[in-house]
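Here the complex is missing a single protein chain, while all its other protein chains stay put.
Letters A and B mark the chains in the order given here, with residues in each chain numbered from 1 onward.
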Amino acid sequence: MVGGEEAMSLLAARGLVKRFGGLVAVNRVSLHVEAGEIVGLIGPNGAGKTTVFNLLSGFLRPDEGSVRLDGRELVGRRPFEICRLGLVRTFQIVRPFADLPVLRNVMVGAWARAAAAGTARAIAEECLAFVGLSDKGAVPARDLTISEQRRLEVARALATRPRLLLLDEVMAGLNPHEVEVMSDLLRQLVGRGITLLLIEHVMRAVMRTCHRVLVLHHGEKIADGPPAQVARDRQVIDAYLGEAALLA
Amino acid sequence: MLLLLGQAAVTGLLTGAVYALVAVGLTLIFGVMRVVNFAHGALLMLGMYAAYWFHVLLGVNPYLSLPVTFILLFALGAVIQRGLLQPILAAPQHNQLLLTLGVMLIIENLALFLWSPDFRTLRIGWLEGAIPLGALLLNKPRLIAFAGALVLTAALYLFLTFTELGRAIRATAQDRTGASLVGVNVTRINTLTFGLGAACAGVAGALITPYLYTAPQVGHVFLLYGFVVVVLGGLGSFTGALAGGLLIGIGESLGAALLPGSLKELVVYLIFILVLLFRPTGLFGVPHRG
Partner (left out) sequence: MGEAPAPVRALSAAPKIPLALGGLVLAALVLGAPLVATPYLLRILIMTFYGAYLAQSWNLVGGYAGQFSFGHATFFGLGAYATALLFAKGGITPWLGMLVGAILATGAGVFIGFLSFRYGLRGPYFALVTLAFAEVCRIAVTNWRALGGAMGVLIPLRQSLGTLQFSEPAAYYYIIVAMTAGISMLALVLERSRLGISMEAVREDVDAAEALGVDTTRTRLAAMGLSAFCTALAGTFYVQFFSYVDPHLAFGIDVSIAAILPNIIGGTGTVLGPLAGSAILVPLGEWMRAYLGGYRGVHLMVYGAILVVAIVFLPRGLVGAVRRWWGAKRP
């Protein structure tokens, strides 16, 4: 089963199953992400996208299946360990440390790698600059706009020096201009050698940004390929039904 | 020995109904507002003094004061909720807990100031003695308290199940946002709930006045036992509180029969800790959203 090609994948999940009571939320999902890729994870509401993220990042334990990062098994590890191994996720609903100043928010992530306060601070400042929030360092995170909070999430995750970043709808709630800014940011991330797996609802962004798209439906993977190919896939169009137009 | 244990179990069962009534009020408040009400014991204590003073000053049968106690405590609870608790419901949970703690300090020490720390007891001739049940004896005032507590608990249950308002309370407990979306006035439900919870505590207090001493700090034990029962039954669960109350009543009474000193309390707290740690959703497995 394990082909030489897949063994090299940065991230390789096989046969993930997660049940909640009688409901099968994720059913035998296998996926792989190669270093340097931007992969989109899409699917209608309730398809199990966020559950997959939770399984990959250690917030949920799969009932079956395995997740490997660079060949190292992640199942059974706690989220903070997985983060330190290089896989970091953001949350669909932004979860800034509301009472802490922006810089301190990012320093939380920076400490995952840094050995001294000075280093942590330097990393945090650099990440803030990267997302364009340098002048907000002293502001409590709760006072940021939604777009700024999304960028703060990216900066925090970035500060942990990830190899693979799982972004859960970082575009949600942004206006078209802000979507542009964020898309730019994501491309720059890849330029820094970070691999991206993103859940996204803003289809235009997905189609333009991603190298490859995975489609989940009712907890199962129904398509996996370049955006243009997936957009023409009969099964995918059926799954989205009314939303099919968005894919064009 | 067996007779002794049987007697202890029966006495415990009778007391347990009162614990259940106390706990039902606590759990109702927690269920609807996610507030752990530290003032609950103090409210019970006020109910005790109400019954006491009604009897001593007006010569009224303490049980006749029950409706008045209910109304007074309901009003007090509603005022506390609307005036103090409602404005800070969005604050972190421990702020609400501390607020009720502050209210507890005020009420208890007001009682201390007004009525001194003296232990007061009611002596009512026709309540002396016990009713035999086979080889066991049923203490009259305890029996009445048991019946009264069960009746009020049942009435509350019927209210919550079969009336429009009761259903609104349960809907709010299940999903605040959803309830407000379908037109439930959540603020009013909060006030009503806290009033009902306070009234339950007050009536429980009035019911035990004829056989227990009345003092400003008497509520502590009931508060702590109330917490135990509520957690045992699952925070927010009505039937769980009822079952838990009876269970703790019997457990405490058996503990007292078998163990020296105040070690019976130790048993209660150990049960509490074990349940919190191993089944925080309660023995009866009612799911909660933390």
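Observations on the model:
Please note the rule applied: a contact is a pair of C-beta atoms (placed from the backbone, for glycine too) under 8 Å apart; a residue touches a chain by one contact, two chains touch by 3 or more.
Bear in mind that the values here come from a model prediction, so they are computed numbers and not experimental data.
Taking every chain of the complex into account, the omitted one touches A, B. Checked against the full complex, the one of B:4, B:56, B:71 or B:106 touching the unshown chain is B:106.
The omitted chain makes contact with chain B at the following residues, 30, 34, 36, 84, 87-88, 91, 93-95, 97-99, 101-106, 108-113, 116-117, 216, 220, 224, 227-228, 231, 235, 260-263, 265-266, 269-270, 272-273, 276-278, 280, 290. Mapped onto chain A, contacts with the missing chain fall at residues 57, 59, 78-80, 83-84, 88-91, 95-101, 103-104, 107-109, 111-113, 117, 120, 137-138, 156-157, 159-160.
Quick note on the criterion: only the chains that are shown with their structure count from here on.
Note on chain placement: the centre of chain A and the centre of chain B lie 49 Å apart, centres being C-alpha means.
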